[in-house]
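Below is one structure. I have some questions about it.
For this depiction, one protein chain was excluded, whereas all remaining protein chains were kept in their positions.
By letter and in written order, the chains are A and B; residue numbering begins at 1 in each of them.
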Amino acid sequence: MTDEQKGIIENLRKAIFEYNAKLAKESATQAIEKGIDPVEAMNVMTVAIREIGDAFEKGELWLPDLVGASDAMQAASPVLEEEMKRKGLQKESLGTVVAGTVFGDIHSIGKTMVTTLLTAAGFHVEDLGVNVKAEAFIEAIQKHGADLLAMSALMTTTMAEQEKVIEALKREGIRERVKVMVGGAAVTDEFAEDIGADGFEPTAPGAVELAKKLLGRNTEERAKK
Amino acid sequence: MAVKGFVRNMKPLDVLTGEQLEEIHSATLHVLRKTGVRFDSTRALELFEKNGCRVNHDTNRVRFPEGLVEECLRKAPSRFHVRARNPENDMVWGGNTTYFQALSGMRTVDLNTWEPRTPTREEYYDAITVLDGLENVSIVPWYTPWFGFKHIPPVMAMPEGLAARLRNTSKFTCAGYSMGCELFNIQMAQAVGAELRTMMAASPPLTFYEETIDAAFRIVEAGFVLLPTSGSVYGGTAPATIAGSLVSGNAEIMAGLVFAQLVRPGTRVIAQDFSFPQNMRTGAPAFGSMEISLHQAAFNQIWHGYGIPTDGGVCYPNSKKIDYQAGYEKAIIATIGALSGTNTIWIQGALYGELAFHPVQAVIDDDIAGMLGRFLQGIEVNDETLAVGVIDEVGPIPGHYLNQPHTRKWWKKEQFIPRASDRLTHPEWLKQGKKDCIAIAKERCEQIRSCHRVSPPLTESQEQDIERIVKEARNFYRKKGLISDIEWENYQKDIASPNYPYG
Partner (left out) sequence: MALRGFLRSFKPFELITEEQVEQIHEGTLDVLANTGAKIYNDEALKVFKKNDCRVDFDEKLVRFPPAVVEECLRICPSSFRVRSRNPDHDLVLGLDHVVFFNFPGRDIVDLTTWESRPPSRKEHIDLVTVLDALPTVHFLNNYPYFGYSGIPENMKEMEGAAIRLAHSTKVTMEIANNDIDRFTFRMAKAIGTEIFANPNTSSPLTCYTDQTNACFLAAEHDLPSMIWDGATAGSTAPASIAGAVIASNAEVIPYIVLLQLLKPGARVAVANLVLPQNMKTGAPAFGDIGVSLHLAAYNQVWRRYGIPMVASSSGVSNSKVIGFQLAYEKTIPSLIAALSGSSAVQIHSSVYGEITAHPVQAILDDDIAHMIGRFVEGIVVSEDSLAVDLINTVGPIPGHFLGQAHTRRWWNREQYVTGSADRLTYPEWKSGGKKNDIEYAKERMEEILSTHTAHPPLTPGAEQEIEKILQEAREYFKKNGYISSSEWQEYMKTLQTEGRA
């Protein structure tokens, strides 16, 4: 690697640690211009995100830091992904997630936190927004070949909708193809188990760990290959 | 005859200077004018456009001219009467009066393990009875005591809850909205001659969804009280600064107030502060934290400056138990609420966040409400209370005041004797079984539950109306496919069982 290339890689890493979306995007563009492997550039950012996640676990950093870092990464990712597509390279991913807040529910911040952190962690996320009907979830799962469905519901009146979506998956014959995790302030372990979900997590950072666990302990090794 | 509430006999606590108030106000108007608020409702967009707002129909963004906002603030009444089922429980909101209201939670808790569970129907009714019997509970709001109870489908939680409240308390109550249930709420309230308060909750930042707007139209057109609220989380759906979240939240509430005045000029509006800081570790709201009080104090100053009554002082602790942490978290928020002039303060009954409620907690909290109510009354300063003559008569040691007529007259007025606290000396306490406030409150709770009766009970025809409307709601949601077969089966079983005292 030339010095110039090393400098760009360093900037990419710095952009993540400084939550600098503009610098991240510029560095990604320069990386491509200067012939840096886009997969390697993506890995640099993923490693930085992981270090920030470790610091969060230790209590040294907080949610705004996690989200700031992932926003920076998401500013750079499309540039690198475009290049990977052009070169016929496979974008490494820990899995594809379809996410949304269920029908009748319009709360979004919790879901947004989870999707942001999932993306930063290396998942490909299709965020369907709020007030999402069961049919829309099913369509998205089929269209994107999703590995994981993540549903959010904040109210007791809409929690039940999560069960309806799981029933719909069974009716479509695709329940076994996709893991389901649920969340929302009112949701509990018992409720998740009752409705047949695969997992439940009350916090956004915890949801990322759950996603990794549900898709197999070796997701990181699988992604590295 | 109206319930007096507590009259604050001193100026409220002010945390902002005149200049700061002006800066926040200007910033709020600027946001309304420049950024605007999204309203996902064609009917609402047309209403705003007709009244001089700039509306972008592609993005549903409404931008408000200052003049319209100021005019609507003037139109909204600054003090108004609200009608409970029993006129003796009517209230006047606004100005320097404060009332306390129960604060709900999703589920009940076991007072030994502190783990939450869904309550039974009987527990639901009993808890309302306790709230009806507590002296300082003036309002039994939506979702109170719990979000629902066993065997009822979630979609029926609101109508069943309101029916339970109208049956078991004659105090003022409120109802929320979800899946169009306000249609049934309004009918039930009208059937018993009560008014309702319903929220118009923004989805922060700066958004109102269709369901919210539709419900608000119905409530305002029915002539009931609207409570616009933000519910923002600062650092998440509002800026992380208290000042910034006030601006953003106030813009949302103001948009709701303007909406109400345009639909029906003179609509009674009470502005609610339901904002919390974000817990930057878990992502949940940071219940019980100090910033809630600072936010609330400033909120009151701002909205009372506009001449609009305020609702707030949401005393959710983050503690899961009735313990020291819950005590100080609730006490701080309630005290600041009272001192800064919140007109209706939420306190009796809640435990962690919005997730737990217990009537024993409500009994304990009622004492805090009574204490703060006594504080708001202030002290009398006159010749008699200055007591210079008595001081001279008693003189130095060995003089004392115990036998003075002055003492007999005044001591009770200057103290508040709580009903559920340990007031024993140490030896008495040891002898009587070391009862703490929870043990004492349990006894009092049971006493109220078993002896108190709602006054007046519903008449036979009112009861029939309520039952008819609830049945209509059941069938409505069943037809809409919002109650599954299993849910319906369990529900019908419950209604047919001895558990169900109506119909």
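Note that contacts are C-beta pairs under 8 Å (C-beta built on N, C-alpha and C of every residue); 3 or more make two chains touch, one makes a residue touch a chain.
On a predicted model such as this, the values are computed, not experimentally measured, just so you know.
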Residue among B:L103, B:A284 or B:I448 that touches the chain left out of view: B:A284
Residue, one of B:F80, B:W114, B:W488 or B:Y502, that touches the chain absent here: B:W114
Given A:D65, A:E81, A:E126 or A:E139, the one touching the chain that is not displayed: A:D65
Hidden partner chain, touching residue among B:P77, B:G307 or B:G327: B:G327
Residue ranges of chain B at the interface with the undisplayed chain: 10-11, 13-17, 20, 23-24, 27, 30-31, 34-35, 37-38, 61, 114-116, 203-207, 234-244, 247-248, 251, 277-282, 284, 286, 288-291, 293-294, 298, 318-332, 335-336, 339, 352, 355, 364, 368, 371-372, 374-375, 378-382, 384-388, 390-392, 394-397, 399-402, 404, 406-407, 409-416, 421-426, 428-430, 434, 436-438
Contact set of chain A toward the excluded chain (per top definition): 19, 62-65, 67-68, 70-71, 108-109, 112-113, 116, 129-130, 185, 188-189, 200-203, 206
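Just so it is clear, only the chains that are shown with their structure count from here on.
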Geometric centre distance via CA averages, chain B-chain A, whole Å: 37
Contacting residues of chain A [partner chain B, same complex]: 59, 62-64, 104, 106-110, 113, 131, 155-160, 164, 185-186, 188, 202-205
Chain B to chain A touching residues, read off their complex: 106, 116, 147-148, 153-155, 157-158, 178-179, 203, 209, 211-212, 233, 235-237, 240, 278, 280-284, 353-355, 484, 487
